[in-house]
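Excluded from the complex is one protein chain; the other protein chains are retained at their positions.
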Amino acid sequence: MEILQVESALVCTSRVSGLQKTSLRVLRSESGRRQVAVDPVGARPGNWVYTVSGSAARYAAGDFEVLTDLTIGGIIDYWE
Amino acid sequence: MEILQVESALVCTSRVSGLQKTSLRVLRSESGRRQVAVDPVGARPGNWVYTVSGSAARYAAGDFEVLTDLTIGGIIDYWE
Amino acid sequence: MEILQVESALVCTSRVSGLQKTSLRVLRSESGRRQVAVDPVGARPGNWVYTVSGSAARYAAGDFEVLTDLTIGGIIDYWE
Amino acid sequence: MEILQVESALVCTSRVSGLQKTSLRVLRSESGRRQVAVDPVGARPGNWVYTVSGSAARYAAGDFEVLTDLTIGGIIDYWE
Partner (left out) sequence: MEILQVESALVCTSRVSGLQKTSLRVLRSESGRRQVAVDPVGARPGNWVYTVSGSAARYAAGDFEVLTDLTIGGIIDYWE
């Protein structure tokens, strides 16, 4: 699972039907690379999160029918 | 999901049967790397899109029988 | 399977339900890149481990219901 | 799907049984990185092709029993 920071919400009016009801976030890695993830936990801009990829991302989105390959798995409080 | 820009259509006369009826697009990342994706949403050259990879790409293509590993999930309007 | 070093435990109070009972570790590659993995073997900070990714990570976590894409597969004693 | 160029055939006398009857090709990316793919379309050295990865690669090889993670999906004529 990757460690990424939430940058902002993403606005898309034209989508495939399998993603229509989800909240999408733009996330950013330490090296600056941006990715898009489904957010089932309500993360806010600036939060550091870890993400789940692959088929587990679909279950983590709360419904296997959600067609995502990246979902926020949790908001990081800290590491030791 | 990755953020990529549509560059052009791709023309292939010799394909495996599992991809024969789909529209293929050449996409380009910010760093210039090119990939090929199935386009079920009608993106145009210059559009920024996000893509779905893995087995979800096959469902996002509208039919699990489509043998793709990358499908356009939506056209990005903007992010905040 | 990747070779990574355990850095620390990870503390997250807000998680998706599919990960609630697992121990999460921050791992670090030789190049310094950090990832988060489920730890079913009890690795300690400083240990070198190898990790299992993809759907096998969920079985390696001891339960296919655990929504992870990376699980520690073993603690490395040495290689020749 | 990646865009790669066919370099040559690959000769292996010792293989796992799940790949025994397939044609293997060495492919090369623009950056020079080499990979091995199953070729169901009859690509020749110098051809530019796009490749299908993941579980779709097994279907694209014509038989889910073929144990590949990369299969040539088509020979590229050109892009606009």
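Labels A, B, C and D are assigned to the chains in the order they are written; within every chain, residues are numbered from 1.
By definition in this document, a residue touches a chain if its C-beta (ideal position, glycine included) is under 8 Å from a C-beta of that chain, and two chains touch if they have at least 3 such contacts.
Values in this document were obtained by computation on a predicted structure and should not be read as measured data.
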Where the missing chain touches chain C, by residue: 1-3, 30, 40-42, 50, 52-57, 59-60, 62, 71-80
Hidden partner interface residues of chain D, rising order: 7-16, 18-19, 24, 26, 34-37, 53-55, 57-58, 67-70
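We take it that only the chains that are shown with their structure count from here on.
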Whole-Å separation of chain centres (CA-atom averages), chain B against chain D: 20
Centre-of-Cα separation between chain D and chain C, whole angstrom: 32
For chain B, residues that touch 2 or more chains besides their own: 53-55, 57
Chain contact topology (line, ring, star, complete or other): line
